[in-house]
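Omission of a single protein chain aside, the complex is shown with its protein chains in their original locations.
Chain IDs A and B follow the sequence of writing; residue 1 opens each chain.
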Amino acid sequence: MSVVSPAPPLRLKESYLSVSFTIRSWLLSTDHKRIGILYLLSITALFLFGGAAAVAMRVELMTPQADVVRAEVYNRMFTVHGVIMVWFFLIPSIPAVLGNFLIPLMIGARDLAFPKLNLASWYVFMAGAAFTLWAIVRGGVDTGWTFYTPYSSTYSNSYVMLTATGIFITGFSSIFTGLNFIVTIHTMRAPGLQWFRLPLFVWSLYATSLILVLATPVLAISLGLIALERLFGFGIYDPNKGGDPLLFQHLFWFYSHPAVYIMILPGMGVVSETIACFSRKAVFGYKVVAMSSLAIAVLGFLVWGHHMFVSGQSTYAGLVFSLLSFLVAIPSAIKTFNWTATLYKGQITFATPMLYALGFIGLFTIGGLTGLVLASLAVDVHVHDTYFVVAHFHYIMVGGMVMAYLGGIHFWWPKMTGRMYPEGWARFSAILVFVGFNLTFFPQFLLGYLGMPRRYHTYPAEFQVLNVMSTAGASILGVGYLFPLTYLLWSLRYGPRAESNPWNATGLEWQTPSPPPTYNFKETPVVTEGPYHYETGE
Amino acid sequence: MRDQGKAAAVASDLPIPVAHQFDDARQQHEAAAMGMWIFLATEILFFGGLFTGYAVYRAVEPQGFHEASRHLDLLLGTLNTGLLLTSSLTMALAVHSAENGLRRPTIGWLLTTSMLGLGFLAIKGYEYAHKVHEHLWPGPHFVAPPDASRGFEQFFVLYVSMTGLHAIHMAAGLLVMWVMVIILWRSRHVARHSNFVEMFGLYWHFVDIVWIFLFPLLYLIDRS
Partner (left out) sequence: MWDFPLFPESASNLAGRVDAVYFALVLFMAVIIALVCFLVVFFSVRYRKGSRHNRAMKPASALVELVWSIPLFTVALGIFTWAGKVYFDMRTMPDSALQIYVFAKQWMWKFEHADGRREINDLHLPVGEAVRLTMTSEDVIHSLYIPAFRVKMDVLPDTYHEQWFTPTRVGTYHLFCAEYCGTEHSQMRGRVIVMSRGDYQEWLAGRGIAAGNEVLGEMTGADLLDHFRCLTCHEAGGAIQAPSLTGIWGRRVPLSDGTSVIVDEQYVRESILEPQAKVVAGYPPVMPTYRGQISESQISQLIEFIRKSGVNRATAETSPAPVDGNVGGGQSDTGERK
């Protein structure tokens, strides 16, 4: 994107980081960039917490017997892992950190439309996290992150209410963020920035926000009904009182399947940006890629029933949901092929964000295609609720989303902090993450088809070798995550200072200094071209 | 934090302050209106879960719903519908007054609206108390009549959940309304706050519309 009036270089003093150093100036800031940083710190801490639970699970699963923890503890650990990772890491990760930081910069605005609402969303998020962590400290919750009734509503003796309250509250933070993004993208684009000149990252977050505002309320109400049942003995899901436990599954998946797209769409946006930049080419089929994000958002609302092929829903409903699930694969496939085609005849360099993006393409392809296995009715009957499902969604969530998130953090790190990260270490850990990830989760596909059910604390002995492989991979993956944490912190003090556009990338965010001043642009930029105006022949 | 000097460039009669992130008052108003509409969309989905539950259980157990509906007080329900519809009218008048910069009428209409809202909640509270007394409040003390069909209790579960959620929205609206009255009371320029009043008006109308759906679904099953 070329800009008529590039901002004059600013002195560091004017950056958003250095306007004030007090804690108060951070906690009461309505600057979208500072709020992005607040989210970055919070979700990193929560990620480490959820990751610790995963490590403990993998250690337990090294042997078929129960030897590290008791069954109650194991059940609480996988619930904590799921709850924390889904609601307190994956859903806020790219939207609340990178989206908050970048959307106003990318569209040439001074801030989001509702800065106070944005700050409120962080406080609401922290309040929700506090409730959930309090529930965990008091003894945890053992329903799994899916809260299936009637187990969660009647039988479980753990802190279901506290955890559900935490998730309920956090839902408002998602809604605030999504609402803010939609309004901002609609009303605050710089002059000349038409819809089809928006970067694909903005498109993907626009689609994500639509899902956030439309799906989250349904989760809120389904958890609210569990609360009424547990607290006041209302019988909405309890069959003994005339209720239907499947109603909960329908309502829950009406939220939670779209939520999967909340988690992956922003990652796709990051990958579109990095692949274009490091191939020095416009993204192939820009409009198709942009529209496919919207198609995923819309179709994502119509496939929730594929989680219920063995729950006793009608055979015909199963057929319809299966077909729709095959359809939702099309826009994802289009994206994958277009990223690959973008590489064709590019000038490719292999900085760390590009390594993550290329890894993303491969792992997302595997994750997406194994989704077709699960969408195929007869095969799903066999692999439903086994480790095959676990492997599938970790390929999407960890292989896809976390890789994209790390790629995005590296790509925009110079912009966010004004410092470069150490490239050598970063490439090394990107490769370590890739290897560790595959070793962890590929064996789980085999375990799943062999028939090992998920959420098993103990298992038959013949599954042990594959489980040991998975645990070995997890330890590599864990180390791979600790490296970036270390060297990124190190770079804050010792990293070389970043120029305003270290990657020589297009996009309005690179036209301001690194780090940007509080109001982003001295003068509102005027946009005259589409994104990704790279010169191939240089 | 205020106005970066952009608003001055825009020809506008109203001295509305423009927040720093907006270029002009028009953009600010557009953003606020859109934000409110999106918020209402989330509210529709929020109630939507309950409406789905209602549709499912009523389809499965029509007879029980039919019988249970007869235990609701049609007179009080109709009275409440009247109160809410009137409050929508007074809310619209408040918005109209605020847009024209009329301070006292705005405050007056807002107070009238809130009185009508309070009246609604009082009647609702009386109905609830009556249901508890009749052992028709769902939960451990619920006692269905001996000849009740299946679905009888489900109806009351949904009745309490749906009208309860609606009442919570009413109560939240009343709180905001009183805060707004205090702000307007202290302020000299009503027009500065006309955006706020207008957006709140949208919310209030939404709450009314939800009731317009609840009333026939709960009180008027097969009453012909």
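Basically, contacts are C-beta pairs under 8 Å (C-beta built on N, C-alpha and C of every residue); 3 or more make two chains touch, one makes a residue touch a chain.
Only a predicted model underlies this, so the values are computations on that prediction, with no experimental measurement involved.
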Per the whole complex, from A:P453, A:P502 or A:G530 the residue touching the absent chain is A:P453
Which of A:W26, A:W134 or A:Y151 touches the missing chain? It is A:Y151
Omitted-chain contact residue, chosen from A:A52, A:L343 or A:A472: A:L343
Filtering A:V19, A:A227 or A:V373 for touch with the omitted chain leaves A:V373
Any idea which of A:W26, A:F326 or A:W490 touches the chain not displayed? A:F326
Tell me, which residues in subunit B touch the chain that this view leaves out? 63, 144, 146-150
To test your reading of the contact rule: which positions on subunit A touch the chain that is missing from view? 71-72, 75, 142-144, 146, 148, 150-151, 154-156, 239-242, 245-246, 279-280, 284-285, 287-288, 309-312, 315, 318-319, 322-323, 326, 329-330, 333-334, 336-338, 340-341, 343-350, 358, 361-362, 365-366, 369-370, 372-373, 375-379, 381-382, 384-386, 446, 449-451, 453-460, 462-466, 536-537
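Note that only the chains that are shown with their structure count from here on.
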When centres are defined as mean Cα positions, the distance from subunit A to subunit B in whole Å is 34
Touching subunit B in the complex: which residues of subunit A? 30, 104, 109-115, 117, 175, 179-180, 182-184, 186-188, 213-218, 220-222, 224-225, 228, 232-236, 241-244, 247, 250-251, 519, 524
Which residues of subunit B touch subunit A once you look at their complex with the stated criterion? 1, 4, 19-23, 27, 30-31, 34-35, 38-39, 41-43, 45-50, 52-53, 56-57, 60-61, 138-140, 150-151, 153-154, 157-158, 160-161, 165
